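Have a look at the structure below, then the notes.
Only one protein chain is missing; all other protein chains are in place.
For chain A:
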Amino acid sequence: MRHLLDTESLSYNNAIQILDTAQEMSAVGEREIKKIPALRGRTVVNLFFEDSTRTRISFEAAAKRLSADVINFSAKGSSVSKGESLKDTAQTLEAMSADAVVIRHWASGAPARLANSGWIDAAVINAGDGTHAHPTQALLDAFTMRAHWAKLSGTASVGADLKGMRVVIAGDVLHSRVARSNVWLLRTLGAHVTLVAPPTLLPIGVEHWPCEISYDLDAALEAGVDAIMMLRVQAERMNASFFPSTREYARRWGFDDARLAKLDALAQKDTIIMHPGPMNRGLEISSAAADSPRSTVLAQVRNGVSVRMAALYLLLSGDMREPATPSNFPPVVAPSVPSVKDFS
C-alpha cells in the first residue's frame, strides 16, 4: 500500500495496523518532548486546495512530531481558475523532493488522480476530497471508538476491532466524505452502522452500502446505540430545498437536549456523542450535548494527530502491511527514543 486514498479499499489488517501504530504515537504526544526522529530528512507537503485549518494543522503537527520537514502549500479555489493545473502544481512539489503529499481538494477523486496518473512518485494521503472520502478522519473516529469500546469491555485496544459496536451517523450523508469513509471503515472493523438523514440528504444508491438506513433519529436511538456521530450541515445546503428550515432540521435530525435526555432515560449511559467538527451548535448538535461528558469531540481532535502520525510513518517507512497478510508488525517506535534536540 503506497497511498491512503479511501477506506473502501483499506484492508482489515492495514486498518488495524494504522490504529495500533496510532496508539503508540499517542504516547509521543503525552511526553514532555513531543517528537521522535522517525521521518527526519523527509519532506511532507500539505497541499490544500480548500480551506481547512483544522485538518492542515493536525497533519502539520503529526509530521513535525515525526521530525519531517513540512511545506504548506495553499492553493485555494479551483486549480483551473487559478491558472495552474493540478498536474503542474503536483510536479512542482515533486521537483522539490516531496516524499509525501497530503492533499485536500474540493474535487472528488483528485487524490486518486494524483496517485494514479504517473505525475509524481510521492506517497499521497487524502486529507478530504470533495464529497468522496476523508480516510484519516474515519481512522481517528475509529480510533476514538475503539478506545471507548475496549475500555467498556475492560480489554486492551491494541489489536482490537469494533465488532458488535452499534454506530449511528446522522445528518447530511449526501455531501459527507466523513460519512462515506466511516461507513466503509466501520464495516471493515465489524461495527454495525445506521445512517440517519432526511431522504433528500441520502445519495441515490445508498441502499447498496453496508449499513442500515433510517429517517428517524429517535427510533435509531431507541434501538440502542454505542456511538452517535453528528455530521455538520453546510450553510450552502440550507437554502437549496434539502429541508424546509434549519429549525425543522434541528427538531427532526439534530442531537438536541431532548435526545440527550432520552439517552439518559433509555439508560444508555455509555453512549458517546461524536462530531468531526466544526460544529453548528444549535443546529445538528445542542451545546449541552457537545459539552456533555459523553462528547468525544476534543478526544477526536487529539487522536487525529496520532492517526495522521501513524499514516505518515507507515506510508513513508514502507512498513505498511500488504493487504490481507495477517502478521504482527514490529514495534514502530521504541518508547525510550529520547528524540531530537534540534527542534526549536
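To be clear about the criterion, a residue touches a chain if its C-beta (ideal position, glycine included) is under 8 Å from a C-beta of that chain, and two chains touch if they have at least 3 such contacts; residues count from 1.
In this section, contacts and distances are computed from a predicted model.
Set against the options "Quaternary amine transport ATP-binding protein", "Dihydroorotase", "Thiosulfohydrolase SoxB" or "Formate hydrogenlyase subunit 4", the UniProt name belonging to the omitted chain is "Dihydroorotase". Of the candidate positions A:Ser108, A:Gln268, A:Ser292 or A:Ser317, contact with the hidden chain is made by A:Ser108. Within the full complex, the residue among A:Ile204, A:Ala267 or A:Leu298 touching the omitted chain is A:Ile204. Even with one chain removed from view, chain A keeps its contact list with that chain: residues 8, 78-80, 85-87, 105-110, 112-113, 116-117, 129-133, 177, 180, 203-206, 208-209.
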